[in-house]
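Here the complex is missing a single protein chain, while all its other protein chains stay put.
Chains here go by letter, A, B and C, matching the order in which they are written, and residues are numbered from 1 within each.
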Amino acid sequence: MAEGFSERLRDEAAQMWERIFEHPFLVEMKEGKLPIEKFRFYIKQDYAYLMDFARCLGLAAAKARARETMSAFASLLEASLTVEIEMLEELAEEIGVSVDDLRASEQTPTNTAYVNHLLLISYSGTVGEIMAAMLPCMWTYQLIGEILGGAHTIRGHPIYSAWCETYRSKEYIELVDWYRNLTDRYADESGPSISEKMRKHFMLSSRYEYMFWDMAYKMEEWPT
Amino acid sequence: MAEGFSERLRDEAAQMWERIFEHPFLVEMKEGKLPIEKFRFYIKQDYAYLMDFARCLGLAAAKARARETMSAFASLLEASLTVEIEMLEELAEEIGVSVDDLRASEQTPTNTAYVNHLLLISYSGTVGEIMAAMLPCMWTYQLIGEILGGAHTIRGHPIYSAWCETYRSKEYIELVDWYRNLTDRYADESGPSISEKMRKHFMLSSRYEYMFWDMAYKMEEWPT
Amino acid sequence: MAEGFSERLRDEAAQMWERIFEHPFLVEMKEGKLPIEKFRFYIKQDYAYLMDFARCLGLAAAKARARETMSAFASLLEASLTVEIEMLEELAEEIGVSVDDLRASEQTPTNTAYVNHLLLISYSGTVGEIMAAMLPCMWTYQLIGEILGGAHTIRGHPIYSAWCETYRSKEYIELVDWYRNLTDRYADESGPSISEKMRKHFMLSSRYEYMFWDMAYKMEEWPT
Partner (left out) sequence: MAEGFSERLRDEAAQMWERIFEHPFLVEMKEGKLPIEKFRFYIKQDYAYLMDFARCLGLAAAKARARETMSAFASLLEASLTVEIEMLEELAEEIGVSVDDLRASEQTPTNTAYVNHLLLISYSGTVGEIMAAMLPCMWTYQLIGEILGGAHTIRGHPIYSAWCETYRSKEYIELVDWYRNLTDRYADESGPSISEKMRKHFMLSSRYEYMFWDMAYKMEEWPT
């Protein structure tokens, strides 16, 4: 059977995704050796990222034609701001980061660049473009959950194990499947001009995913 | 005590709101005499309106700064697309309008003009502007619920009674209070240029509320 | 040769366009009999419309990919705010409407609905959608110029003659040709979902064109 749109994009991004999976941040997490301050740095940045990711879901809900799609984005938005945020807040607390700390964290250059890329597409683009731009985040996290969670070495680290179980859950896997199928459908009914934009957004978001892990590992700062 | 922003706007719109409350559509509803085909027409238009109103909530969620405000808009959006839509679908079924009919209804000129006004502000304006534009809908419905629901004449008409009970509920009244307070806070931290825009949006939406009832009463059609 | 996208849309809108060309406003103009106060009313509304039409050109310039297209929209925007606005200001002065009057005119319900339709698409849609929504205005004016300017009866009325000469000029005809070709190209590279939106926008704008003439003839007012 022919590959769908999202599978073709994944193939094209394969090298960048490989660099993600082999990034020291994730390799050290898998081995339970990642210094906790790097993970703390990551969680704060991820929290701020999630808030802007949620904004994009609000824009996608506003732009979707079909009522079912609108509802799906509205549910994802609601879940992002409740279940997912709370999951991060609990995890953060266990590693000594208070909710106030989480909320006060300033986004790094890479985080800012990534969310502005997503938000700009969400304001100016079509629903298919928004979906394609957000897909690398959702999909690589599923694969990271698989890779890390499957390793016995991570089990000695309750925090890192707990973190990656989220992305191995049945619910998360079903969510990504649904999301990919919907992205494929949007691509199918798009002409060459929009589907080329979708491809570019996906590739750039894949780069930003890599850069995000690298930023966390290097505990990136703004020039002052 | 000095009046808040929303109260001053209501005072300025008082004449137009009076025309709403005295419109034959609502007077005949209160007396239980409104022909059911006019109400059927209204419900179909209100259903289509609610879908676009929900889009505006998605945009407001995307634009809100504070996490609490984002969450509040996200919950309202989620509720609009579940509880409120289902309430309308049930009511519609009781008067012989199927869900398919509801979804297939084309928006009339007045409905189109009203939702495009709201959506344009939601795309191009600030959160305070979005809130001010949406307020006349929320607030006049509370007052309509009060006026109609308090009349003994409507009780003989189970459909019309049921409809207006929604807007007399404790939850709805609390929602409108919260919404007005938040609008007031946005106005307080706005300069003269934005608060003047908020005032204009509120006035135009008040006109559109009147025109919406009039459109339903006259069962407005597009020129062909 | 097969018809292009814009020609198919024109065919589909033929009946509505016919109603435009036969509207008393234009018929009486052609015969030189249109009461000047109706024309005065029209010019004020058209002036306000042109300002918002120009905003849409700014948004189209912002969204266009190719530099040539960006430049074309930028030139049109610049021309709208200089040449075209000045042409209207001069014409207005000849019929006793000062520039201050022009600028102070409030948009009628129909004008407001029409420009909000155009602006909302310009904020939320693709360049192809913006172009399709703006096309009925540009194209019907060319045809009106042809129909009215060709009639000997209008020649006795220097104002009405002068007005319609603008839309009969070689420059205007070339502009519309270029614009139609570009719209066709956008449609060609769009998938079914966007080209269906383009079609709907064109049809709604055609309705609004009819309603605009009708609004001017009836000197429409807001409910108070």
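Keep this in mind: a residue touches a chain if its C-beta (ideal position, glycine included) is under 8 Å from a C-beta of that chain, and two chains touch if they have at least 3 such contacts.
Here the structure is a predicted model, which means the values were calculated and not measured.
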Identified contact with the non-displayed chain, of C:62, C:95 or C:162: C:62
Positions on chain B contacted by the hidden chain, ascending: 63, 124, 126, 186, 189-195
Chain C residues that touch the omitted chain in the full complex: 51, 54-56, 58-63, 67, 70-71, 73-75, 77-78, 81-82, 85, 103, 122-123
For chain A, residues in touch with the removed chain: 15-16, 19, 109, 112-113, 116-117, 119-120, 123-124, 204, 207, 210-211, 214, 222-224
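The criterion applied here is as follows: only the chains that are shown with their structure count from here on.
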Dominant chain pairing [most C-beta pairs in contact]: A-B
Interface residue overlap between copies chain B and chain C, same or different (over half shared): same
Geometric centre distance via CA averages, chain C-chain B, whole Å: 32
For chain A, residues that touch 2 or more chains besides their own: 63
